[in-house]
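Here the complex is missing a single protein chain, while all its other protein chains stay put.
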Amino acid sequence: MDLGMTSKVRPLVEKVRAMVETEIAPLNEEFEAEVGRHPSGDRFKHTERQLEILNGLKDEAKKRGLWNFWLTDSDRGYGLTTVEYAYLAEEMGKVGIAAEVFNCSAPDTGNMEVLERYGSEAHKERWLTRLLEGEIRSAYLMTEPNVASSDATQISLRATRDGDGYVLNGEKWWASGAGDPRCAVYIVMACTDPEAPKHARHSMFVVPADTPGIEVLRPMEVFGSDDAPHGHMHIRMTNVKVPAEDLILGEGRGFEVAQGRLGPGRIHHCMRAIGQAEKALEMLCRRATTRTAFGKKLAELGANYDIIANARMEIEMARLLCLKAAYMMDTEGVRAAQPWISQIKVVAPLTALKVVDEAMQMHGGGGISQDYPLARMWTHIRTLRLADGPDAVHRRQVARAELRKYVNEKV
Amino acid sequence: MDLGMTSKVRPLVEKVRAMVETEIAPLNEEFEAEVGRHPSGDRFKHTERQLEILNGLKDEAKKRGLWNFWLTDSDRGYGLTTVEYAYLAEEMGKVGIAAEVFNCSAPDTGNMEVLERYGSEAHKERWLTRLLEGEIRSAYLMTEPNVASSDATQISLRATRDGDGYVLNGEKWWASGAGDPRCAVYIVMACTDPEAPKHARHSMFVVPADTPGIEVLRPMEVFGSDDAPHGHMHIRMTNVKVPAEDLILGEGRGFEVAQGRLGPGRIHHCMRAIGQAEKALEMLCRRATTRTAFGKKLAELGANYDIIANARMEIEMARLLCLKAAYMMDTEGVRAAQPWISQIKVVAPLTALKVVDEAMQMHGGGGISQDYPLARMWTHIRTLRLADGPDAVHRRQVARAELRKYVNEKV
Amino acid sequence: MDLGMTSKVRPLVEKVRAMVETEIAPLNEEFEAEVGRHPSGDRFKHTERQLEILNGLKDEAKKRGLWNFWLTDSDRGYGLTTVEYAYLAEEMGKVGIAAEVFNCSAPDTGNMEVLERYGSEAHKERWLTRLLEGEIRSAYLMTEPNVASSDATQISLRATRDGDGYVLNGEKWWASGAGDPRCAVYIVMACTDPEAPKHARHSMFVVPADTPGIEVLRPMEVFGSDDAPHGHMHIRMTNVKVPAEDLILGEGRGFEVAQGRLGPGRIHHCMRAIGQAEKALEMLCRRATTRTAFGKKLAELGANYDIIANARMEIEMARLLCLKAAYMMDTEGVRAAQPWISQIKVVAPLTALKVVDEAMQMHGGGGISQDYPLARMWTHIRTLRLADGPDAVHRRQVARAELRKYVNEKV
Partner (left out) sequence: MDLGMTSKVRPLVEKVRAMVETEIAPLNEEFEAEVGRHPSGDRFKHTERQLEILNGLKDEAKKRGLWNFWLTDSDRGYGLTTVEYAYLAEEMGKVGIAAEVFNCSAPDTGNMEVLERYGSEAHKERWLTRLLEGEIRSAYLMTEPNVASSDATQISLRATRDGDGYVLNGEKWWASGAGDPRCAVYIVMACTDPEAPKHARHSMFVVPADTPGIEVLRPMEVFGSDDAPHGHMHIRMTNVKVPAEDLILGEGRGFEVAQGRLGPGRIHHCMRAIGQAEKALEMLCRRATTRTAFGKKLAELGANYDIIANARMEIEMARLLCLKAAYMMDTEGVRAAQPWISQIKVVAPLTALKVVDEAMQMHGGGGISQDYPLARMWTHIRTLRLADGPDAVHRRQVARAELRKYVNEKV
């Protein structure tokens, strides 16, 4: 169980870290500052400067050969293992736009996995190639406002057969990235047969973002922030026509595709969350050793030593657990790795939230403000406790796997 | 130690609760939705509709005799005890603009306390009367970007003697309410003598908001939200002239005023935080009993019973502790009540944050979005862990008081 | 809601505190040291010195008029309220044998309540009078080894009708106090009709401890300690004959009696646990201000200020919650007070365990040894998380009460 950095990935990690620190981090601040400054006043349009920053960095990343690392089991990429990728993702997690710069950002990676595995040749040509090149972006439309998505069998956006194709009606929300004007295609989960057995009711469709009948109702806000221009959009579909060839894999196989989509990609956000926790602990320590109160360095006041020690221990453990989940995926497959995947999905966001919270507290009023990236990190990580199912659901999975060791019947 | 609702305050509580629920809550949503819609595009201007809402509700409150409850030890108000006020403040905490509707909102209450106790007749006439009437608002300028405000003796905005008056130079931030165009006056802590003994270096000034040399640099954001039009402003003072008569109480007596300012008002935010926790628990329970997943009410899934029970117990205890702190202030005075004041300052925000966090989680994606007031409640309460000193500082106070029981020397 | 010390109880508290500190505490150590030193080698026999200590102290308490305070709603006692009693119980909790010295110890108080409320004249004459005098002791036989007692409807010790009386067969364990040679009578819950509706299956019996067929199998150990000579005994009943007149209240009314038994007495152990937490915090602070390491008082090292502050806040809140539960019992009755009773049953032991654990840690190796009362306090309090139902069951009660506010149907 080698969880260390291989000699293959080590130079990549160093290159990525260097580029994140010296090229991306400074421009990231400028990128953020530009949000909402498009002459039209439309927050969901990039300014010219934003595009310049993004495209410049992406070109540079490509030039340096730092691109599409996430393709862990494909001959299109580096052929990295998930364990190797984890070390890269951690670095990319440290700065807001870094993952996109290396074409490793959600939800594109998951969507590309779907297209790679289950898409038709036409899908690959029309969408996958351009996604792999970073020319367009994509969104994944799963969760809905009217049902508890923790139980995905309740998903209700309806796709009804209509001649050669399907007609989609219903609403989706939290379509992350759908605010981005470059977002050209959606992967959409829809209910094709409400009377079918629970896990055969749903199907997955590839839907161009500009299909008539698609209406972006509003951006969902995360603690008051709309996350523009990426955005988490609330979308309504009214009689949206989708040709039959854009049904992926077959009717009723939506869950199968969803499982596939969420292969190694399931824990990319955990890897990045660990990077954010590391970044936050670094900020905390720097602050604690430079700021003074009551005549002492903050580090020496109150419980700060214990806070720092606990943060270090928890990050260390979360990283190891994440690497083990990655290792299990690499060696035993996603299905067998499921308990560890569920575990790290609970652990990584909670750990990162706690460390970032302490870092904010150590920064005083500044910590929760726009002056440091901590508040943004916190709200972003807070979404992860819901994004891919609430953590209660993952705990349930872990417990069931544990109890199955002792009982034959289903628990 | 009667911590219960007295027969005097009970009818007031009922009236306030009724007005909050039936009049204020519905308009609060409309008020929030109007933020940033001023024709000028200036987020820190109220729209006409916002002013209509606010003024209409304030007039109604006055008409019903529900006004200025917070004047606990004054003959201008109801003559309520702090314990009695706690029950009212809890109700007012449940809806965003409610405290202002009853003219009981921060930072005005604290500032009015200062003017009432230490202000000159001219101050009372020019500012206090209008504040008591709710005609203007005020801000309190204490914390600064460049020093750890947990140790307030480090405050560095400089007031230098200049002929008849003083000249102020420096920066303040987190001046809550200073974004509001109605905010007419600031109470400002400044350093008058950096060479004096630690607690005699600072003085307190009354400064009209429109004094030349005052520049609002920017709104501080709380987790990405600018809290417009109230705002937490970052302010620069450049050669701001203040006549000597606007120095309060005397040179070097800034800490004395600050202590006085933060009399009973010190825990008003705790009382309101408990109201928010109650509101959040109510929302959590309603959601848990109406939403389903896996064929069951959410209430019956996972650890939800335990989550609900823990929330109830923690709210119950926080409320009792808050009432005890209020009782100690009423009967023993603010100084003797200090350990309990520090205790509730730690406990109330942490308790409320935890309950609101669980309520958000129970609401899924909606919980952290603009669709429910929970995310806004959370970010607001999160500031309280810093607003009046970080909780580590309050814990330090509690521990010192405890240890003093056992040692004669200073710990 | 007066939760304070009344002028009636204050002098009693002072007298009890004084007697605990100056008379009982020193002899308590001697009492403990005598355990197991009976010439026969029988750990469940008091030595002469132990009886001398106990009886001497009890006589003194009687002489000072400090006796049977717990009789809160009876004209036999002081007529104290439960709130008043709470202040006395807290003091009594601080030293091991103190509660018995004032004839206020479990399980006698609960058993006396049963006899007082539901016992026949014969019961009162034969048992109650002597218990009230402190001449004999008693035990309560409820929990059983073979069923989860959290659900008491599963209790299975069988009482079958046999001519004029009943015959009891089965096992009970954790019969606290049944090791004491002075323990003369048991209150026993038995199943009289397994086919009856759930809450009508059980009946309560008064059974003399020397009835033939009763066999003490062994003392249950609490973390390796047998708690001799009090003891928590495992008892077997083989054809134990009980005359019909020793059935209390009537067949099938066992739960009714159990509810009555556990009136105010339900939270006596919580009151005492708070006293133990106070004692532990005092020990912790004394140690922290006298012992040194790394050239500093322990108090100034690491997170110790925070540990002390947290302990103080949690004790303060637990006490207030306990007093509120007592107040609700006094004013609204035990049934209406149920949610608060369940709350404090969760909170008091957990709070006390945490404080005692920190106090042990502050005492280093000594803390967990026989050199300080802390380890004994910890193991004793740990039993409380199970003794009257596991805390999970109490949380369940609290959650159900909370949810009932929002739904009409049973949750």
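Here the chain labels run A, B and C in written order, and each chain numbers its own residues starting at 1.
By definition in this document, contacts are C-beta pairs under 8 Å (C-beta built on N, C-alpha and C of every residue); 3 or more make two chains touch, one makes a residue touch a chain.
This structure is a prediction, so every number in the text was calculated from the model and none was measured.
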Touching the hidden chain, out of C:298, C:320, C:352 or C:403, is C:298
Kindly state which of the options B:254, B:302 or B:349 is in contact with the chain not pictured.
-> B:302
Out of C:44, C:140, C:174 or C:205, the sole contact with the unshown chain comes from C:174
Using the touch definition up top, pick the residue from A:217, A:244 or A:317 that touches the left-out chain.
-> A:317
For subunit B, which residues reach the chain that was dropped from this view?
-> 302-303, 305-306
Against the hidden chain, subunit A presents residues 1-5, 281-282, 285-286, 288-289, 297, 299-300, 304-306, 308-310, 312-313, 316-318, 320-321, 324, 339-340, 343, 346-347, 392, 394-400, 402-403, 405-407, 411
So which bits of subunit C touch the chain we can't see?
-> 143, 145, 148-151, 154, 173-174, 220-225, 291-294, 298, 301-304, 361, 364-370, 375-376, 378-379, 382-383, 385-386, 390-392, 395-396
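Methods note: only the chains that are shown with their structure count from here on.
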Are the two sides of the subunit A and subunit C contact the same residues or different ones, given that same means over half of the numbers occur on both copies?
-> same
So, in whole Å, the Cα centroid of subunit A is separated from that of subunit B by 37
In angstrom, rounded to a whole number, how far apart do the mean CA points of subunit A and subunit C lie?
-> 53
Two or more partner chains touched - positions in subunit B = 304, 392, 395-396
